[in-house]
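Of the protein chains in this complex, one is absent; all others appear in place.
Our next item is subunit A:
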Amino acid sequence: MNATPASGGPSPHDAQRLDELLADRALWGLDAAETAELERLLAGSADADEGYDLVATTLAAAGASESLPPLLRERLLDDAAEFDFAAARGGSAVTPVTPRRAEWPVYTMLAIAAGLLLSFWMGRPAPSPLDNRQALVASADDLVEVAWAPQDDPSLEELPEEAAYGDVVWSDAAQQGYMRFRGLKANDPAVEQYQLWVFDAERDERYPVDGGVFNIPAGEGEHVVPIRTTLPVTKATLFAITVEKPGGVVVSDRSRLPLLASR
């Protein structure tokens, strides 16, 4: 097919397998065993063939639209300054450069260490989710703050006004957010759990990002829950709470959707 067997090269079966591996490499990458198999098959092929990679890359790159963060650019320039271009140009082994991670100034590290020591000495507890929420509200320039809109679900208590169910704060830049809940009933984690979904303007709306599974403990008052997204959210537009089986789900049927918050 697309791989080019050398004369007297791979069998039709090997040629087909080579084609599959080249396609898989372009789509999802290969594991160690598959890589070894590809290398073995390529030894019998006259053409390494990057055609699949080129097509896959063209499609993958089509939606790219972000800008390189300035601080990351500086780190890349530092990496380049240490990179042995002469060795790479000569095709010889390049001494690996360990990419520089973001470095914190010494005084910042000392201040943090001193703070940790002081809070340890004073027995100060770790910041609560409410403390962290307030810190985010105070620091984020791009803060999104939206109120929950109650839906028809038995997990909700009757409250006098809709806005009383709490709110969501979220920062796209910090990839951090918190939810406040009032009137959302305590759940039995052995029976069901709440799960957050974040809809991103930069993603297909059919595939919201999983924002984490959480519980509401019994007791009166307000509960603050941190958002734990497992994929980047470029521009959050809608937050949805569903009721799911313990551990959450990958695919939600949205049969129980107590709260929504739209920006």
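As a convention for this text, a contact is a pair of C-beta atoms (placed from the backbone, for glycine too) under 8 Å apart; a residue touches a chain by one contact, two chains touch by 3 or more; residues count from 1.
Note that contacts and distances are computed from a predicted model.
Within the choices "ECF RNA polymerase sigma factor RpoE", "Assimilatory nitrate reductase electron transfer subunit", "Sulfate transport system permease protein CysT" or "NADH-quinone oxidoreductase subunit K", the name that UniProt assigns to the complex's undisplayed chain is "ECF RNA polymerase sigma factor RpoE". The chain not shown here is touched by just one of A:Ala36, A:Val55 or A:Ala149, and that residue is A:Val55.
Checked against the full complex, the candidates A:Trp197, A:Phe214 or A:Phe239 give a single residue touching the omitted chain, namely A:Trp197. When the full complex is taken into account, the listed residue touching the unshown chain is A:Gln175, out of A:Asn132, A:Gln151, A:Gln175 or A:Thr237.
Within the complete assembly, residues 1-2, 19-20, 23-31, 50-69, 72-73, 75-77, 79-81, 83, 85-86, 88-89, 91, 94, 96-97, 99-102, 175, 197, 203-204, 206-210, 229-232, 234, 249-254 of subunit A touch the chain that is not shown.
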